[in-house]
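Working notes for the structure below.
What you see is part of a larger complex, with each chain still in position.
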Amino acid sequence: MEPTGLWLIGARGSVATTAIAGLLALRARVVEPTGCVSALPRFSDLGLPGWEELHVGGHDIADLALDKRAELLTDAGVIPHRVFEAVRPALSEVDSELRPGYHPATNPGSQADAARRLADDIGEFAARNGLARVVVVNVSSTEPVFPALPEHGTLAALEAAMAVPGRTVLPPSSVAAYAALRAGCPFVDFTPSTGIRLAALEELAAVKGLPYAGSDGKTGETLVRSTLAPMFAARALHVRSWSGTNLLGGGDGLTLADAEHAGSKLASKGRGLATLLGGDVTSPLHIDNVPDLGEQKIAWDHVSFEGFLGARMSLQFTWSGYDSALAAPLVLDLARFAALAHRRGESGPIGALGFFFKDPMGTEEHRLAEQFAALTAWAEAR
Amino acid sequence: MEPTGLWLIGARGSVATTAIAGLLALRARVVEPTGCVSALPRFSDLGLPGWEELHVGGHDIADLALDKRAELLTDAGVIPHRVFEAVRPALSEVDSELRPGYHPATNPGSQADAARRLADDIGEFAARNGLARVVVVNVSSTEPVFPALPEHGTLAALEAAMAVPGRTVLPPSSVAAYAALRAGCPFVDFTPSTGIRLAALEELAAVKGLPYAGSDGKTGETLVRSTLAPMFAARALHVRSWSGTNLLGGGDGLTLADAEHAGSKLASKGRGLATLLGGDVTSPLHIDNVPDLGEQKIAWDHVSFEGFLGARMSLQFTWSGYDSALAAPLVLDLARFAALAHRRGESGPIGALGFFFKDPMGTEEHRLAEQFAALTAWAEAR
């Protein structure tokens, strides 16, 4: 494929840094593409952009140098020492493509002005690198729930409100989505933040004829849930309760254990389970901040189910993973698949990418196997 | 559908007794068909035999009365008290349809004679009850591995050997399969015993134009494995080891913990995992006899896998179930689906029933979601 851009919102975070370091390592052929769905043999003939053809830039409100961030992830066990050593120089090059992100506190002007600046950053990145297209992927920290406003209903109303200096009509993730669309870029939301999920922004995507995908990357507990729940359904076993506890360290733990933030994440997790099993299942869910776990994420689920003649049985599982290591390859996958959708001229939500998300847009399918079949069928169409 | 017979080999065992008691309870409308796949709404228009249309008979070498067996299962927590009370009288009626099974030690004549007697039992059962067809399902105890013999290669050679008085050319499960086919019945093997899996018997099924299915009901650990393993494959995650331990009480625990018997069961379990993940996975597996667990079965699996940049992660699960409660509804399902295949005039192994088995015949598919899709497509064809 042609040279393609991957523009990361939250480019200095753990997920982004792991994705960038991994891409550089793949390019240097010092690692295998383990965990990269798009590198499965069945997707090899689609003309997806190769590792050498993906160019990375991005926005972030933090300013820690990428190689410093990568060093922290190396100490935390996410990036192996030898990989870090191999990609360290190239990380500094990517650093030069990163620009300051948008945050209301530090951008006193209108949101329209801010969005214009963000879109210009992306446009210059594309021009500077001779890119055929740029996919924008949001991997920034989960936002608190943003209140619904009437101005979110139409593009005209939204843009009028955005033009008012000092007015905060959109959360940062939606400003980023707006800027991406204005710059003519497909937008992917890897977080549960509002992002593109406003009528006004979907209208803009339609006007511009752009594809988008989201939301909330499915990397751990929910991945397993969307795999196991269909088993109970197919076997006519009656799930009576499905209880879950998540232990997270790192910045994510801190962000999500906060009640308001967790609101969006828990809702996103809960939506899938209800769809998979029907709405009558007791399903308490917790997210705890356990700093000593660092980048590790541990989830315990207990499923109580009823079988023939009312027999009471249970399944419990413990998932122990590194969130950034699980998310990073999917970010690369989404950049490649969204680029494919854009090249094919698709517009609107790409339901076939629901495979990657806890709360998929453009589809009601939450079952993992069926999602994978849909992804494959979509990718191989044409 | 027309009146249909379900002939159980091992009709006085835990699985059979639970299936019989459950069928009677369904007929009496005192329970819901939880755990019955064939009772899912999507299969309601196929004309499967209703609970009232299924008549049960069977063979067993034991002679404990069905209601006594059911009482033991009630004490063990598999059958609820109120269900037992509701079906107790009807159990005695079914008892009158059970006949002595075949065992080499108690049948000193030729295996041909024995098979003839077994086939006659089935034929008389069909005639007595005016049945359109009888499905024979083997749910007897797992046999030790039976050595391969040249006589198993062709029907002619097999029948010649069977005619020799005192010669044991077949294990009991295969004598039962032979008798079923000779009686013109579809045969289903719910155990990992040899059963119909001999060239000579497959030849006989072809000659008689009969369908068959098997083998080894997928009720617990393997059910979960065939659900989870495709998740790792679809996400390009590299499974490095998959270790398993099974704790069983009851007769099954005693039978299977014995090394020779376990041979067939472990082989059957292992075959699926290798197919699902490729052959290079370390996968130690144990079956332990833990009598105090009674009818309960507990399995612990530990999956070690590698993700992006070599990140080492793990998933472990503990399954706690009642084996008979998991198996019994599938026995009813298989009787109904095999009756459908027979009515449709199908012959040979029914690969679409692989959904129910650890070691499916007639298909190489081990992934549960794909198996369910195949079952649905097959059932809805025509």
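In this document, chain identifiers A and B correspond to the written order of the chains, with residue numbering beginning at 1 in each.
One rule holds in what follows: contacts are C-beta pairs under 8 Å (C-beta built on N, C-alpha and C of every residue); 3 or more make two chains touch, one makes a residue touch a chain.
Keep in mind that this is a model prediction, so the values were computed, not measured.
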Field: Complete-assembly copy number [criterion: all chains share one sequence; 2 shown]
entry: 4
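Just so it is clear, only the chains that are shown with their structure count from here on.
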- line: Distance between the CA centroids of chain A and chain B (whole Å) is 44
Field: Complex contacts: residues of chain A adjacent to chain B
entry: 18, 21-22, 25, 31, 33-37, 39-40, 77-80, 83, 223-224, 227-228, 230-231, 234-238, 306-311, 313-322, 325-326, 328-329, 355, 367-370, 372
